[in-house]
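Here we show just some of the chains, and they stay where they sit in the whole.
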């Protein structure tokens, strides 16, 4: 593929660190299967964010062409339509959010450069948190704190069964883009396998490890089954094992610690943000991965990729 | 003018980035018109902050003489008397807050130096937030969360009329120092025009853009009329267009995005802080401007001033 389309597809694929347009295509299909609004708003965010970076003069070869300026917009589109519904004002907020997120991506790249850390999905987390928390102040946006209650509200209890386990492991992959159905997670997994079979394996095992962490601590079974304890672990696992840190037996253990931390952290971040009407998003992944990546130079047995 | 007085007046003027004593004089007059306590406590904060920096040995030529060590104290004085009332304990808190704010100014200057970012009004925001949030724990400070309810509490509704529009645009300039009357805003505007007519124009247009952003999103009309959606935009507009970024057609669009972001961000920050009894202050300006300034090196079409 050539031209503008592959850049947009790579943008979608970069949500999980891949510059592969076919992976991006699979992710996009998964989004549309999850619901037309996720596909459409995700695409809108990706296009606007990429275009903003291009117009402001961000390096084409180093950043834009690799899709690195698109993925925060993808997530902002999905996140805002999920929490604020598919309405005209949401279109406006996604466009502005993608523009502001593009500026924030560049800002974080400058601020994190001395430490070699990636901005990751932090711009999406900031923009979406600000908009969802601020929304209720505005009559035309929302007149109450944005919804999307976790599944455990309808089906409380901490007894996990086999269905929770296998569906939750697959959903954990899909929740990276806030999709809770196991078959949508499966399509995401296919997209990852296109980029490399080992990626798919790491994603699946990280999702399972996150789910088991939640189960061990006594999280709600319905939330585990929807993949809510898996997606931050998936992102953390892939980031720390092979993507930013060289894959070795020691780094596998290191990544596993990070994966468990991201799952455990999920509840803490959720409780902190619920007070103000915010959502967990991918904050646990961002914060845990920054800490675990920043620490690498102190550890003689680990090495940056 | 020569001697210590112009340094203090420049300190007041630096609230809006000006090292002009006559501008500072106009601002000080505006504060006294807004209420004697704002003038007096603002002056107290400016003097104590400047003196602290001088005694600890901050560079005279680079910092103290330009008023750069005073303006956080000015705002701390105004903010504390607004939220904690004119009492003896407030005098004590302003003195200590100005001293601590002076240390924080130096700390931020060191921390932000690698990125070339200004400390801006962040020290004031930190000190005032800490004191207002912590206040209710202390029997001699305050026995409830500090007040200053927004005007919309008494006059709810999102229907904006002509009076809201023109008064709100002027008040937006005055709210930079937490003054809600349109004629006080007008005196601040005169102070800005003394430093340069273009500054006045940028301030007015930024205030209007902030107000219209709030209106578009459906903010409360009474709050718009009091300038509550304008002041962070005024500061952001002046910072991003001409002060820290070279003024060009591209940077005008860039500044406008920042101005809109600061206005929209106002509600998010407000909701976050209200939970704990804090206030919006100039947090939206500080955070938006840091992000938009930090990003500049990534954008080939923008240049630091």
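Lettered A and B in written order, each chain numbered from 1.
Note that in this section contacts are C-beta pairs under 8 Å (C-beta built on N, C-alpha and C of every residue); 3 or more make two chains touch, one makes a residue touch a chain.
Source: prediction; values computed, not measured.
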| item | value |
| --- | --- |
| Identical protein chains across the whole complex (2 displayed) | 3 |
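Throughout what follows, only the chains that are shown with their structure count from here on.
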| item | value |
| --- | --- |
| Angle of the C-alpha superposing rotation, subunit A to subunit B, to the nearest 5 degrees | 120 |
| Distance between chain centroids, defined by C-alpha means - subunit A, subunit B (Å) | 35 |
| Footprint of subunit B on subunit A - complex, ascending | 55-59, 89, 96, 99-100, 103-111, 114, 129-131, 133-141, 275-277 |
| In the complex with subunit A, residue positions of subunit B that touch it | 114-115, 158, 214, 216-220, 250, 254, 257-258, 260-261, 264-272, 275, 290-295, 297-302 |
